[in-house]
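For this depiction, one protein chain was excluded, whereas all remaining protein chains were kept in their positions.
What follows is chain A.
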Amino acid sequence: MPRRTDISSVLVIGSGPIVIGQACEFDYSGTQACRVLKEEGLRVILVNSNPATIMTDPEFADATYVEPITTEVLTTIIAKERPDALLATLGGQTALNAAIALDEAGVLAQYDVELIGANIAAIEKGEDRQQFKEVVEKCGGESARSEIIHTIDEAIAAADSLGYPMVVRPSFTMGGLGSGIAYDEQDLRRIVGQGLHYSPTTEVLLEESILGWKEYELELMRDTADNVVVVCSIENVDPVGVHTGDSVTVAPALTLTDREFQKLRDIGIAVIREVGVDTGGCNIQYAVHPDTGRIIVIEMNPRVSRSSALASKATGFPIAKIAAKLAVGYTLDEIPNDITQVTPASFEPTLDYVVVKVPRFAFEKFPAADPTLSTTMKSVGEAMAMGRNFTEALGKAMRSIDKAGSVFHWDGEPVSGEALDELLVEIARPTEGRLVATQQALRAGASLEQVFEATKIDPWFLDQIQLVNEVAESVASADALTRDVLLEAKRHGLSDPQIAKLRGMGAAGESTVREVRYALDVRPVYKTVDTCAAEFAAKTPYHYSSYDLESEVAPRERPAVLILGSGPNRIGQGIEFDYSCVHATLALKDEYETVMVNCNPETVSTDYDTSDRLYFEPLTFEDVLEVYQAELAAGPVAGIIVQLGGQTPLSLAQRLADAGLPILGTSPEAIDAAEDRGVFGRVLAEAGLPAPAFGTATSLAEAQEIAEGIGYPVLVRPSYVLGGRGMEIVYSAEQLTGYVERALHAAATDDRTTTGSLPAPLLIDRFLDDAMEIDVDALYDGTEMYLGGVMEHIEEAGIHSGDSACVLPPVSLSEAEIERIRRSTEAIAKGVGVRGLLNVQYALVSDVLYVLEANPRASRTVPFVSKATGVSLAKAAARVMVGETIADLRASGVLPAEGDGGTLDLDAPIAVKEAVLPFKRFRTTDGIVVDTVLGPEMRSTGEVMGFDRDFPRAFAKSQAAAFGGLPTKGSVFVSVADRDKRSIVFPIKRLTELGFEILATQGTAGVLRRNGIPATIVRKFSSGRGADGEPTIVDLITEGKVDMVINTPSGQGARADGYEIRAATTAADKPIVTTTQQLAAAVQGIEAVLAGPFDVWSLQEHMAATAERHAAADA
């Protein structure tokens, strides 16, 4: 059936901010969908609050709304745009839930909007546990025995029949939020309590434990003609009990016979039909008993999911793109397979390689959190790798994680005796490091049976790990590195650094191994992902390396530009960098052959459609160098871009340059100049720019001396980090000693450094209290600067810029101050030698503009600035890097003809960026949420943008988009540090005028009452319940009786105070304000919300209005 002709406009809902369980895979799928729908000639209306997405670039839709994804806002947009259809299956659970809410509110019926790609009944059948169980039974499958409960008492009763351990799963939550495994009644009460809260339907499913079973997933697609194909099978190396997002997974499934696999396929197809997924993708998860083969259907997602993105990248079959085509009426056999171009999409991809995905965690950011993996997803990103066998793919995937301790090693003596027994106990508990620990246990001589008993990892995988150990042993014991030894090592995924370590070759070992390899002609070849195991010729150069015979890289004539991506998402390095990389490829495609190198399957950059060539490879020196060599053999290479993908590619810059690779843009020396405090200090001194007093220490003694000199408090951090990793505000010598000792300890376990010294020098800065922090993104071509944007932070300095809300254009800076910022930024750009992007952070204190730091690379804020000002900084940067000037770019229209981000007119819209934090996911071993106070170490996973004509409205929108919005009535609890007591008087007074009831602890209440503000005193948590059971503030929050909490921690030690209050507030999902600046913004925002529903404008409307204003100004 060809495309439906009764639809001419479609509303697409994106997935909002990046959160754990819902990351940039939905930008990938949404971008594909928007592209397809536009190609089909449909008017595309897009809503997504996340500015760091490619899909919200104005060219991907006809009307792009960077607005909160709330029923109210969506209704306004629908009323304004009157779309014919709504496509909500490509924006994750957020979009699906938004569609259900619109349907329930009658909005879809009222405006005659057809939900395409899924129907409400199918969504409910797929997601409602009880209904789904019935579906599975009807389809000849089995579900785990289970009961649905709505209260804790029902849960306790259910335990009698189901027994412990028991799996707890709340209905309608994403990424397994709120689910867990209860081993006893105490666990059960706690997990069910949370689960009931998270479930929008206050419903929780309890089920028999299938822990330790083999876990599989199938990705299916169905079209309107009822054709169904299985795009990919995925096997979890970690058995049931670990969320699939946190598991090491493999595609295709490797330990099933055809009969068993076909059973899964038959059940899957029956289920997708019975659920009634009309068109599009769907993911079904199964458990298979390792001894009997009994199959249990765990769950399904009637939409494109994280696994679909993985399956798309793993197979070359673009699920989201096809889903969008199916949604508008095509059938699978009418859609060509992009890769072969001659065969249709109505087939099942077959792989002649193995794909391994490894998750990346961020427990180091949440030291208090329990690191045990469970059915609640906790990883923040993932890396994928392909190889011609499992061991090759696994080795590449593990090194793609780009984190100390994430690869197999053979350091020191293997453990033995009691230590081995302990290790076997340790690996029974799934954690981030389990695979490496498993390898160590096998290395230490544990039998496959023992390790299987402990981990329940299939013996085939364990044998493969054992194989890697054997290969490593042969590398270590060989008389010399012969061709055979090297080839065998490479075929099983060992990197040059691993081989060097096995040979005891020391620091320069990696290059020696490479030289030997080259001399013996042991080089990788590049194979192609072609969906069909070479049955048909592939037209798409989507490559992965392997140590095999034949390479498939095609020769080319146009010069290539290699762009290094950012690797797995992590806190501090996520979608924002992928955004810049994608822009670079878009900007350069016309003149160059763009070659993307990346290993993150969630991203737009790793879509085979994005660049001219794609290498799905780890971002290590070795792997990047080999790609470069392969491309150099294929044709001329103009250069390599390292400054857009964040710290990962940037940290390779110097070595790549030393190896003779042409680095485009800012030179590695200049990058070093900005990082090296000594050099950078001279740059600032020459330009006459003040910086907070600072020093660089390589030992504890040095650190103490410097800190004494500067005076406490000081800000301490290792150099060369992103996202404020390890950054702390240190108030005393004692605290400093603790910090340095921890850093030394971390260095000892870091396999990339030699032990005994700090891995990188410590930077110690004077901490500026009460400063206004300013972030600047700029572009410099060597002579001229383009000021991209000036962002004023809402929180004071000391909170990581990634976690801080900010506003652009700055609402409280004068023109003179912006001019000062411009001059300073230009001086730095010139002094450092920037060619491309530069990000500078300033602190304004008592009229002194301090330079906090400068980074000569794309920053996290580039997409936000680009979206807020309507100018693509990353595109411009890419062109500057290949030699164009800002004048050229102004002439060609890439940059505006006049003015820049520092000269926005007074009517320019205001954009507020708000961070989204993952605290709710992380619990201590006691099950309490980790502390939520913000600090110099970044912990947010994503961001939203509120865009409106003034600050209060933009701020209110940002809050609505980030976490559901500010309260408009009810009670507010206030407890602030002494130094903040004066500044809260006015905003709190305003809150009472707006009708809020104020609750406060005794001290704060006293201040408020003396200022004439009525405040009810509530019991402190530490006082416990009163004699007559009077609740403490924590009880009130937990019971949902508090609508907003204002709690500013202060100074040393006191930061820990109020932990229970903050944790309870986060757990109760209520807004929490931890700085007085936030309070002022919140009060303004509340007033804006009370003033009436939000107005909405598309980015295209904003841009048209700006153009009109400029035309009027010129006239």
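Things worth noting here:
Here is the rule we go by: a contact is a pair of C-beta atoms (placed from the backbone, for glycine too) under 8 Å apart; a residue touches a chain by one contact, two chains touch by 3 or more; residues count from 1.
We adopt the following convention: contacts and distances are computed from a predicted model.
According to UniProt, the chain absent from the figure is "Carbamoyl phosphate synthase small chain", selected among "Phenol 2-monooxygenase P2 subunit", "Carbamoyl phosphate synthase small chain", "Molybdenum transport system permease" or "Phenylalanine--tRNA ligase alpha subunit".
Set against the missing chain, the residues A:Glu39, A:Asp184, A:Asp226 or A:Glu819 yield one that touches it, A:Asp226. Touch with the chain omitted from the figure is made, among A:Ala118, A:Val354, A:Leu424 or A:Ile1037, by A:Val354. The missing chain, though absent from the display, is touched by one residue of A:Glu104, A:Glu185 or A:Asp463; that residue is A:Asp463.
The chain that is not drawn here is touched, among residues A:Thr249, A:Ser346 or A:Thr606, by A:Ser346. Shown as candidates are A:Glu550, A:Glu815 or A:Asp1114; the residue that touches the absent chain is A:Glu550. Of A:Ile149, A:Ile234, A:Ala309 or A:Leu332, it is A:Leu332 that touches the chain left out of the display. Across the interface with the omitted chain, chain A contributes residues 225-227, 229-230, 233, 252-259, 261-262, 265-266, 290-293, 331-333, 342-344, 346-354, 388-390, 448, 458-460, 463, 467, 484, 527, 532-537, 548-550, 552.
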